[in-house]
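What you see is the complex with one protein chain gone and the rest in place.
Going by the order they are written in, the chains are A and B; count residues from 1 in each one.
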Amino acid sequence: MNMDKKFEQPVLKLEDVAITYKVRNGEIDAVQNVSFEIFKGESHGIVGESGCGKSTVAWAIVNFLGANGYVKSGSIKFQGQELVNKSDEELRRLRGDQIAMVYQDPMQALNPSLRLGDQMKEVLTVHRGMSESEAEDRCVDMLSRVYMPDPENVIKRFPHQISGGQQQRVVIAMALLNNPALLIMDEPTTALDVTVEAAVLDLIAELRRDFDTAIMYISHNLGVVARVCTQVGVMYAGEMVERAPVRDLYADPKHPYTQGLLRCVPKLGGDKASSQLYPIRGRVPPPNNRPSGCVYGPRCDYARQRCLDERPEVRQMPDGTSVRCHFAEEIDPAAWIPPEDIKLTPATEDVTKNEPILIIKDLKKYYDVAGSSLKDILGLGEKRKVKAVENASFEVPRGSTLGIVGESGCGKSTLVKTIIGLENATAGQAEFNVEDVTFDVTSSLSGRDKKLIQELQMVFQNPDSTMNPSYTVGQQIGRPMERFGTVPPDQIRSEVVRLLEAMRLGENYFDRLPRQLSGGEKQRVGIARALASRPELVLCDEPVSALDVSVQAAILNLLIEIQREFGTTLLFIAHDLSVVRFFSDFVAVMYLGQVMEFGPAEEIYQLPYHPYTEALLSAVPIPDPSVTQKRIRLEGNVPSAISPPSGCRFHTRCPRRKLMPDGGKKCETELPPWREFNNGHRIFCHLPKETLESFDPVISKAAEPAAD
Amino acid sequence: MAATQASSPVQSRGAKLLSSIQSYIALIFTSRIATIGLAIVLFWVVVGLISLVWTPVDPNASDFRPNQPMSAENWLGTDRLGRDNLSRVMAGTQVILLKTRVPALPLSGYFTGLAGLIGIVLIIRAIPMLEEPNQRLKGWGNLIVGIALIPVVIFLNGLLGLQAIVLPNFVLPLGVALWGVIGSLSLGTVLGLLAGYKGGWYDQIIMQILDALIAFPRIVLYLVVITALGQGDLIMIFAIAVTGAPGVARLARSQALDIKTRDYIRAAETRGESIWFIMFREIWPNAIGPLLVDSMLRVGYAIFTIGTLGFLGRGLPPPEPDWGNMINVARPSFGTVPVSVLAPAVAIGSLVVGLNLFVDGLNEEITRYQK
Partner (left out) sequence: MLVKDCMTRHPIMIAPETLANEAQQIMTTNRVRHLPVVGDGKRLKGLVTAKSFALKSDSISSLNVWEISRRLANLRVKDVMVKKIDILTASANMTVERAAVMLNEARQSALVVLENPDIVVGILTEVDIMNALQLMLGLPTEGIRVTIRMPNRKGEFQKINDFLNDKDWCVMGIGTYPSPRVEGDFYDMVLKLPDTTIEEVREGLGKIEDHQIIDIRDVV
């Protein structure tokens, strides 16, 4: 009931805050001159790339900066009272039950050896002296408040017995038990799957309305922020460069960095062409090496002499947004033309009609699970299997890209591992055709022909573990050439340098060690290493999901260019449908080991949808508040792959099952047929073609605000 | 975010190495404890080096005035046989830290040893081959040749009369404690990495055997080995290596278990690298840090053990003085000339404590700023 903010005091107000960490050789100014305020019932987003100080701000508010961090200057006021330089006891009293924090990893907040109920009750009984039974009632209430299924039962379980999304709900419920005035959330959904994330985000938005809690929401994901926040502050290199109401920020970003960020993220709302990405050049400067003028100067397309000389102050624009840029009024993002070096040349040839290089037929991969009963140990028990991949079939034309999408645990990584030979297939055929030789890909690595090994290479997810810390970039890229003899030994160096240049890295990276590289650079080296043996097929397992958006865009563009230059075929795994869209020629959607939908990329994002794809599309956070998504939320959890549901594996959660004539009995018992549509688009579902075609589109760009 | 060091591309490798060594040295000096420890250790190393060229008196020469207390002539008194304690304590560092005496041995012994090594290498090579269907035959071949090698070589030795040719005594640089630890480090690393990386049956079997070894009281193990094989520098090295290996193996295994989950190991596997390449080129360089720190502690234990065994009369053979033995010999006259016991005891104690301080300080400093 915010009738008038004029008379209201903010719950949290930061003024000119600077935060510093003491390190071995000096101090790191992690955050400088940050000011913002959060009012009751408002959810204030803080976005920015990794290392720009988002978490540091949150820790400063709750006084968790650790032994070496402190607030150097400025003031942090909670409900009008200063928090900086207060003694611990005073702080405890001030904050008391009024501020709660939720972290990215729910296990950080949960004690693995205590039952969930006991942990939750403790908050109430120890602190508030509530009686045991009353506390229990309240916990159950709160759990059902956060839509925890079967809360009476859940409180008797241990944290590891519920899924990650449920753990996060417990943590949120726990934070709300005290009815705090301020809730700080640091990437609360980053570790969750998109469908779970969507449910948690709905929950957060709802709780904000119901409890009038002020929320500070930290995230690197512009889409998530667009969905839950009312105000957004953009941080860059320890400074807050822009702050505006959510709609204004996305519709009319004023700061060049905000504009750049928005051009780096794929938008599912527009057409395929609009999901072209434009990375920001350069990278975030480390805190001890920030430029003296505008921190964004070296990367800004509009930088002028004044920007290098003079640090811009935060200025209030006529429409109320505040921006830290000298020229914010003059800059018109609509007039921006992509610089030549980051623009992607459009594809010239259509590769989708090429002959297939990889043919997968009915590929299966089961893992044995070790039981824990005595019978199992003696080997008498029934052997149980995790059915990680079930009857996958598809073809990939030479030079094209297949995107594989699905939530965690759906078997996409297993599929790729089986193809590359890190795992043996349990059954099925997989053929790889190169130079008129057909290889059988179901064998294990040690049984494979050296030629085949050379032709299949992989790019990994985690930039921090993709490179061996003990060897230089040059050594690591050179090794595959040495091993497969693709390049004569005396030319290895020049070949490595050529690859480095193709990765936009340059020769001076040759002798660097991994610790001297940023995440994006490591990932580039990982790609170069995969390409070094000149493979025909490169499998990429979420190569960008651990990277910042601007880096992500650069890597994606790089992969496309590389593909065009070398004619490589790509298999690209992603968990989020927006990333693969403009990137892939074909998309396979997987659920619980089963390919549910397969087809050319455009077809996947248009009607008809598989009911699961429809749910995925509606869950993807879109960084554009003016886009409306149909709200489809899946019930329950992904079932266990040990005993997957019979019939259609999706039937336990399928929101469309009720459209079946007999209420979906058939879905429970019979394996669905493949329904064929245009251009090889096929959907694994019992629903008749006409029904599938009659759904409404999930995403629509509507003028009026969402009303569902 | 990795703090990028400003490194210019023209910087040569050597200069880089130098700067990284410099940064390590700087690291040591930031910790007071490590600095003190290093000073103590260096003190003994210097004393040992001096003793190689000069001691106040010849450490083995007797001046026929036994059990003298401290005096201007013999600063630390003399022992039961009238030898100068100071010179003996100084020279005592040699066998531990600076030199290993290899006794005269028939040439056949070296050949047998070499054959044994080749045999072991063949057997190790056979392991991965046995797993690959198309190389199984070759694997069995290797295995059989490896096992057969040793008796065959022994037989050939006899036949060729190599027994008769005897190589003279000689001295290897580095002392018994150091070689022993190098031995346990090598053996333990190989076993630990193999168990950790391969997992499954390899892990089960290797770790069971090592656990059985650990279950024995150490000192008993030493005594068994020495009693069975006799006294000698090489045998002491062997004993230290064997008893230390299980501990090293455990550490190496846990390192391997951690490192093998990294993506760069997957990358090596998808290049079809052999397991030895993966173990020694990919895993080992990243596991060696903690293993080295651990080894430095082990040098301390080894010195202590040599002392203990010397005290029990089963230490390093004469004539070079051995601190443990010195204590043992001087024990009966402890009441009258305590310095004869105390001097070598303090020497052992300070060297071990110095090493421990150094390692602790270093460790603390390394982990301090890790997040």
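A few points about this structure:
Everything below uses one rule, namely that a residue touches a chain if its C-beta (ideal position, glycine included) is under 8 Å from a C-beta of that chain, and two chains touch if they have at least 3 such contacts.
Computed from a prediction, not measured in an experiment: that's the story for all the values here.
Considering the intact complex, the chain excluded from display touches A. The residue from A:Gln119, A:Thr213 or A:Ser550 that touches the chain not shown here is A:Thr213. Although one chain is not drawn, the whole complex shows that of A:Glu134, A:Asp362 or A:Glu501 it is A:Glu134 that touches it. Per the touch definition above, the residue from A:Asn111, A:Gln161 or A:Asn179 contacting the chain not shown is A:Asn179. Although one chain is not displayed, chain A still touches it through residues 1, 3, 7, 9, 11, 40, 79-81, 93, 96-98, 124, 127-130, 134, 138, 178-181, 211-214.
To be clear about the criterion, only the chains that are shown with their structure count from here on.
Chain A and chain B have centres, each the mean of its CA atoms, that are 49 Å apart. Residues of chain A that touch chain B in their complex: 23-24, 50-51, 284, 286, 288, 420-422, 445-448, 450, 453, 456-458, 460-462, 465-471, 476, 479-480, 483-484, 507-508, 510-512, 515-519, 526, 529-530, 533. Contact residues on chain B toward chain A in their complex (touch as defined above): 1-5, 7, 9, 13, 16, 30, 128, 131-134, 261-264, 266-267, 269-273, 282, 285-286, 369.
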